[in-house]
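Please find one structure pasted underneath; my questions will follow.
All protein chains of the complex are present and in place, except for one that has been dropped.
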């Protein structure tokens, strides 16, 4: 496969460039008879869209959800759901200047090397715009997971070196950086605004927690639940690392510390992050991803022209100084897709 | 798929339990006409086998490579290579005691929940023994990569909190922990032996470097090169996290620091770890994985009987106090498989 | 996968119901840098559309091709081509009467049994309308095959018991039944019109010939070229059988008759239909498919209501009395997709 298909039993195929006419997704394998509508999906789209606050890009992508197939009388039919999001407020001319240059941190150079040509407008397929299709598809999976009693929630735990110290229930969607600690959130916003004012950007960490996943999901050996989640997360452009449970800290732990011992109530600790041997334990599935600083900055940088000549470049356009707030719903969407897929794969094995 | 198949154009399917009769692998999609023999693969098997030193398990798995198909007159035929490793020195009776208990850190509980029954002898399919088949298959991929001028090398950078400070060329295979810094290696060995003497274990970090991968490999959007590597690595039982290039440190960097700027000679830095937008840049591909402390320790731990009763358990058997040294060839094997697969996928796209 | 994805290295995913808003397809894995436009694809769509003559349905589907992604400055970019065909001239009310009945020959009963509910309007996803997306995708594959010097041509050889006796070059598109023999074509038209006048329908046979496929394509063991073509063809709703080369006649032949002997110029005969051992021989690939009579007839038939009650039903709507003429471009489209896919798979193996 050429890389635009994800999942096996709930399977999505996406298309679309940031400055083309539309992005969209075909969701195949949806359980029939489930009530879903455009409004339900729109809620998730609105969490991802730009222009939500001063800390996100002022572009207006206007991600209006259109479901063109797979629904009948308000219910899924079991045939492919097709969701299209027409692009608006495109300014391809913003990109004319960099048509023949490689923007540092962007996929300009690698796409040209891979394909021999590239659509330079707004990063084409490598744009964050591509994730809109993921969020739409993820909302469908979320609907199916709701019926199973599974909840999926992600939140920022660190931005620009500022870390959350508490997890305050209900605070996440109440602050524009989607941090789980309102105090930290205030400092993060300040930090982002200050960096934005000088044209720079910063990275952060997003954590995701899945609650209600029963034990037994995940396919050993190669399709372990954590392996599939890792692939899903690293397939998001800005993510450069992932860790489950204790994660990298496990490298410094002893076996006697890291092992999750059990008592009659279940696991006493959750250093494994809810997955052992690639299979869910029934405890919360917990992982964290490293989000790199946004590549588009307006500080002059060294690069080369496609002809090899050295240049100094300043990236224009309307960009996010920190990707964390808008990556939160994308992380959730991909997690929903992986988990729902594994519920279905488990059903196939047992039945 | 039920999880025992990996890859697309070079595709492996593995089988076998640690205390069954054999483990093995079918490698499909191998380029025809390539000279390879059992001795070449045996070299890699010997790097993974137990009993190499005082810091690894004294079990004798005797991983004698047998190629039963796909070779003719010393060359690959393009049909499936089948490699089988018969198990030896099995002591399933070592596991009788834990037949009805869940060993902390092991997949006993999750396998039972998934399948409704389990082969308790030596963790069955969840055993590290399963990785022998990966190393055999990885050696085939390595052979193909050699012909492309690609080298893949992994090494320990941290064990039990002790970190390598230098990268000393040629030192890795000369020390039993496969650390890249002989001085650190000495301390690591001491640490492992000291922990082993009290029945405990420790974790660490392994880094992997791929040299000679030309720019342009990787399939956006979902099959990004880093996404595929992440899946490959997290599919290895003991690995709990992965990061590329700057990785989690990127969360604390500014865009102006993290972006890899270019000059006429290419990329000036390599914070991206050789992959941008999911596609190789031509720079070294660099990633690190977090290895959890071995789960099998002989310190008493709390657990439950399958009937729910609380117990104290002591894991017997012959185990590795630190998995890093033996995971190094497994990490390399999986990396080889991913990269060779993507070379073939790129060929399919362009031709 | 849930059945709406086809192919491996050139891979299509389709969506859409006959009386929904649109049908369409994502084509992934397209070679980058190839010039293609909507007009090129439209040519094939127009061959499939209804209303071309008195022997096809008078519905106006108006299959206007819209490419919404994957093209840049007139060339493919290597990213997914998305092609959408908005539905027009829908009359869902034509189907109100059969909402709760099972039309004989149609998938009404089986869809209800599979999904527990169904979109009764015009057969939903089981409609022949679905093949529009295949023809659009097939045109993309055809473009790639043209560059390889491969031609794919299908034609009617039998309708309503009337068989073509000659193959007259250039005659196929000149008659509305796409028969390869103009004399037979005239009789076929007469037959169809006569059946249509009494509300009945008839079946036929379509042959397909692929010229210019070099020897060596096809993946033994399970993905043999003929196996893949067979799957592709039987996936077309009205097709009930396929045979390659001598086909069913081979059952009556001796080995000494059927074997294709060779001389210095190549194969002396082509009873194999251009495929031996699942791999192309370099001779023309020739196969025939059996097309069932159209299920929609206006003659009264026995059926049951969804509640189990017996009924007599008369299928209304605007239907094709014989599917052969319009299935010809669909057969070609699917053949193009299979062959192009195998060219790419062969490239992956060798490179």
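Order of writing sets the labels: A, B and C. Residues in every chain begin at 1.
Convention: a residue touches a chain if its C-beta (ideal position, glycine included) is under 8 Å from a C-beta of that chain, and two chains touch if they have at least 3 such contacts.
Computed from a prediction, not measured in an experiment: that's the story for all the values here.
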For the chain that's not shown, point to the residue among C:122, C:138, C:237 or C:325 touching it.
C:237
Of the candidates B:48, B:114 or B:258, the residue in contact with the absent chain is B:114
By the document's definition of touch, the residue of B:62, B:82 or B:167 touching the omitted chain is B:82
Cross-chain touch to the chain not pictured, restricted to C:51, C:176, C:212 or C:282, is C:282
Mind listing the chain B residues that contact the chain we can't see here?
1-5, 8-11, 13-17, 20-24, 26, 28-29, 32-33, 68-70, 72, 75, 77-82, 84, 114-119, 124-125
List the chain A residues touching the unshown chain?
9, 29, 31-32, 78-79, 220, 343-345, 347-351
Of the residues in chain C, which ones touch the absent chain?
1-6, 8, 14, 102, 104-107, 109-111, 113-116, 123, 125-126, 130, 158, 160-161, 195, 200-205, 214-224, 226-235, 237, 240-264, 268, 272-273, 275-282, 290-297, 299, 301-304, 308-310, 345-346, 349-350
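Quick note on the criterion: only the chains that are shown with their structure count from here on.
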Among the chains here, which has the CA centroid at the largest distance from chain C's centroid?
B
Distance between chain B and chain C based on Cα centroids, please, to the nearest Å.
46
Approximate Å spacing (C-alpha centroids) for the pair chain A, chain C:
39
Whole-Å distance, chain A centre to chain B centre, using C-alpha means?
26
Multi-partner residues of chain B (each touching 2 or more other chains):
220, 345, 349
